[in-house]
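One protein chain omitted, others in place.
To keep things simple, chains are lettered A, B and C as they appear, and every chain counts its residues starting from 1.
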């Protein structure tokens, strides 16, 4: 399975094409739209998110809600494109009018300056239109397709907020991971998408105070995936390790600066004897682990325990508090301008991280099992799970 | 550029093949051997490392110490293979004698159990021989080739220890990053490979105490790369982000469970206004940043500041303190056996992480510039640096 | 550079996404539309082609007719989709009405039967909608983008008909290959897209007679590319050979069953001494060859001579003369049904082959030179051409 996204933030349309999804998967546009909506929510967002109300259009690869095995095209129309047609038109000739508003002031912490240098651009709009996190819209759409596939083999994926600003949810309050129903109910009911209501209250207060101060907040999102069979990914080569692929997937999200599995950086703090996941066995359950410090991976492979991935998102760099920067045309220093008004996007980013994990896991499933037709895939997965149980 | 490693821990030879290194690079086996030696050192290693003394053999792609542009084959002979010939022979028929010592006891925290399930093996030696960190030998060899290439365009990469067990080196003591000479001198002189001698003393004491307790230690390694031109990697698609590729590279190392860039997980702690890298400019220097919280990346691209990557290594799971596990043949619980005796491998892992960063950066350089012949590559890099300076 | 196409023959839209085209390329929708139109022409086509009149829409990656370096999305709306909405809707639920017309009769020579088996489909419409040559529409659109890029470094690509049915154009009449202007003028003026008017007259007569007989015709198309610098592709590994990549590109076109370079299969007929391209040199011209039996390739690399690729297209399998087949539902033999009415599509296929060659060559150019920004790419190509001349 592979996918591609395309589209500028204020261009006509965002597009994703997914190749290699098996035929026979039931695919609902409504489910995708619900995922898109989750990406647009969260306490601490500014106004633009409220205006947009993304709706997916499926224009290939699906017939009567069933995948065909051919490439699936998903599209989201940018609703305000009408206002931008002049400035962003792919086909209109450049004129004095439609190019008058050039962006020459690169924002610190964004791709603006380096993008201008790399692509030899002097109107930085030509960079920021694509480097915008607007792109993650299509990742969420692709992620939803992958989740609909994974659901067909009873694998679930859920992202939520573990920390926002300096405030952490209390891991002791995390519900038992089983089919994720409880956890999903709790976190989806929360406008800061976390499971610890005490922390949530503090987080809302922090967001309010930070907003008032004209500042921004980062945080840590956590993604959990359950019921994966042991043995996805491999130790045989560096690029076959599935946890490493997940790390790439998480860091590829705009503003993500770190990723960890299970206890992650905490593993540097204690002696090994405190961090080990012992191997246990019962005839009914087969092999399992007594704990999950390693976040569901051994040797780069799923080990049958829940996959636990965390990623850190830096605070949104666009600030009300202006920052020093330099105009690329005049080389004059200036105070960086503000383009939008979110205080934090961490709750939304949890939905994006969930999507990236789902995509990566779906790839791993389709690499190991039949990727042509869902019933055959399901039969193979069932046989494999039996085999594992009997090992 | 792409590379492949092969070889079992007690097999005849370890091999790496590297494709896509330009012709004309001066390649020294001595430099590779020095890198291999760095991987075998470090306070806290057990005895096996002292016996081995890896020497690379170059058997293709190089003539008279110059690369040819054709695939480069590197090999390291396992010196103790003679003792293992019977057990590990690729070509001998399996007999009662040479298969009598089957491994049926999977070690917790290792690939043993899942590997056995995935590859349908009942002698776990067939898993652990490849999942062993012995494989990283060839990554270090490949990394050294990449560093010799990067040096030809004045890019340097260095890995060292930032934290071992609960003890951190003090970032305030990190020398100014320039050409890395000072830092390299200091860290390479340290048997725990860190720049803070006060921390180093505590670390040695901690290792001694931990060894006595039969326990193990993890830690955090840091890799710095300097003088990279801005604009390697790209924001245009998820898989073109260079920091994400580095994350994959780091997590692909045995026992690594987390990775972060610049301030990493610390970015969740402070409001955005405290973490921003302002954009500055002087005619002499061109554009630069006032700080490096983002670790040298904006929008998935190098921004001209030093690349700063950190990775966390979990404690070595093999323990003197026995752990619960279950025999795969008998399904009887047992206390996990010990195969070796390192207390910590974090100083050595810094060399491996350095290699993985060098490989990933070399790939990015060769993707952007001519990968056929070094003089042409150098001319293009020079022209590009001039272009950046004049932007 | 990589690209993806998507879309069903009677679905809402055809889509292509192209990644890795440098910023700064002037891209004209009109030029793409002209290429699409060439694909729809040619003596011997039936009626559907006349109804369709494909128009591209560019919805990402381009602003004011200049590429941005971000993924380019091209779309063609299927004009008759309104008539198919019920049957082909991605989002409508399957009902008795919209699924009543199932295709259960696989056509010989098509993907129908095997596609049904592989993707576990029992309505073969779910196969034929994607396996249709309608998909090549988007390849031609992508090819046009690549040709607009190649033109910026003065590389030209042209496809035409060398043989149709048993009638060959006389190679002696092929104009001298220089900038392809003469050849293009001649072949594009011909409704059978060949340069030999005597052969063209015979071909038209053959098509008329074949049509009357209810039969179909295949043929051989030839693609020529000029002004490529020597040294694209490489001999170092099997998958780096550029001629091999072109072979894959040609055979990937629907109904193509063979490919050859230069004298191709003719090289088996004569002793080597009659087929050699001697190496010549003048200070003004640098190195060149005295002939071009090898079609512009030595060791899998361009050698500076025109690239000459030929591909054979089998006769369209859909026949008025019915063929034996078997209904997949009833297992009853039947005479295969007719879906459309082209006698031959070879002139159109020349446009498709041209596109595939352009795509493959553009990939090779972008793999060797800067793929971020056109001016930098052009500077590198110019420097490389100088270097070749001075060798």
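Everything below uses one rule, namely that contacts are C-beta pairs under 8 Å (C-beta built on N, C-alpha and C of every residue); 3 or more make two chains touch, one makes a residue touch a chain.
Please read these numbers as outputs of a predicted model, since none were measured by experiment.
Among the residues C:46, C:108, C:175 or C:375, only C:108 touches the chain that is left out of the figure.
Considering the whole complex, the residue from C:20, C:69, C:90 or C:231 that touches the absent chain is C:231.
Among C:85, C:208 or C:239, only C:239 touches the chain that is left out of the view. Even with one chain removed from view, chain B keeps its contact list with that chain: residues 4-8, 11-15, 17, 19, 22-24, 29, 58-66, 68-73, 88-94, 98-99, 118-121, 125-126, 129-130, 372-373, 375-376.
Counting the whole complex, the residues of chain C in touch with the unshown chain are 4-5, 106, 108-111, 113-118, 127, 130-131, 139, 163-166, 210, 213, 215-220, 230-231, 234-239, 241, 243-254, 257-265, 267-273, 275-281, 283, 287, 289-290, 293-295, 298-304, 312-317, 319, 321, 323-326, 328, 331, 333, 336, 356, 387-388, 391. Panel shows chain A; residues 19, 69-71, 231, 234, 236-237, 368-372, 376, 379-380, 383-384, 387 of it touch the chain omitted from the view.
Everything below uses one rule, namely that only the chains that are shown with their structure count from here on.
Taking the mean of C-alpha positions as each chain's centre, the chain lying farthest from the centre of chain C is B. Centroid to centroid, with C-alpha atoms defining each point, chain B and chain C lie 45 Å apart.
In terms of their C-alpha centroids, the spacing between chain A and chain C amounts to 37 Å. Averaged Cα coordinates give chain A a centre that lies 27 Å from the centre of chain B.
Multi-chain contact residues of chain B (touching two or more other chains): 231, 234, 236-237, 387.
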